[in-house]
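Input: a single structure, listed below in structure tokens.
Just one protein chain is left out here, and the rest sit where they should.
Let's look at subunit A:
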Amino acid sequence: MSTLLTVKQLVSQRAGRTLFADLSFTLQHGDVLHIEGVNGAGKSTLLRALVGLVQLQGGTVEYHHDDWRTQLVFMGHKAGIKAELTALENVTLQARLDGYADVDPWQLLATVGLLGLEDLPAGQLSAGQQRRIALTRLWYSAAPLWVLDEPFTALDSDGIALLQQRFAEHTAAGGAIIMTSHQSLTWQPDQLQRLRISGDDE
């Protein structure tokens, strides 16, 4: 399988402390990269740096694709949905913004188990349900690389199982996932890499 992403010698320093230095890895199609580390170790910073939201102090991130933003789904701590809009409107608008205008929002909502709640403002739903609205992207997006920061946050056990099942389908189809999670995966990917960020003081 071909290479999606090459990361070379990333360095991150914050407040005089080195979060990580000389961090390098490559990601192939079908890979799952599980980034581990204690709170404050720099996991989120690393993920945000990989998608270009944060500038690091050193190193290069190279996507092996000309228009890499189309190849990427990033989900951070914030769900990125509008509290005033209903679940249905959120899914529809999110899909249109991502360039998938022809998806069926009803089917997506059924997949993530939100049928019956589609016309409530998202702000009135629970944190886990809001998370599920945001996660519908993973069902319609054709992007091969998913960068997910704590994707299981606020999800119940059914939700976690559903998401892991989707991860398995994605990697089986040649997609790659970079994720952080404090929970251990119950699903065993074929090509699992683990990366531990220590966050030690120098």
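The rule is short, and it goes like this: contacts are C-beta pairs under 8 Å (C-beta built on N, C-alpha and C of every residue); 3 or more make two chains touch, one makes a residue touch a chain; residues count from 1.
Everything below uses one rule, namely that contacts and distances are computed from a predicted model.
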item	value
Absent chain [UniProt protein name; select from "Potassium-transporting ATPase KdpC subunit", "Heme exporter protein B", "Phosphate transport system permease protein PstA" or "Electron transfer flavoprotein small subunit"]	"Heme exporter protein B"
Touch criterion as defined above, residue of A:Asp22, A:Glu84, A:Glu169 or A:Asp190 at the omitted chain	A:Glu84
Sole contact to the chain not displayed, among A:Leu5, A:Leu19, A:Ile35 or A:Val51	A:Val51
Residue of A:Ser24, A:Thr70, A:Gln165 or A:Gln183 in touch with the missing chain, whole complex considered	A:Thr70
Touch residues of subunit A, complete complex, unshown partner	51-55, 67, 69-70, 72, 74, 76-85, 89, 93, 96-99, 101, 121
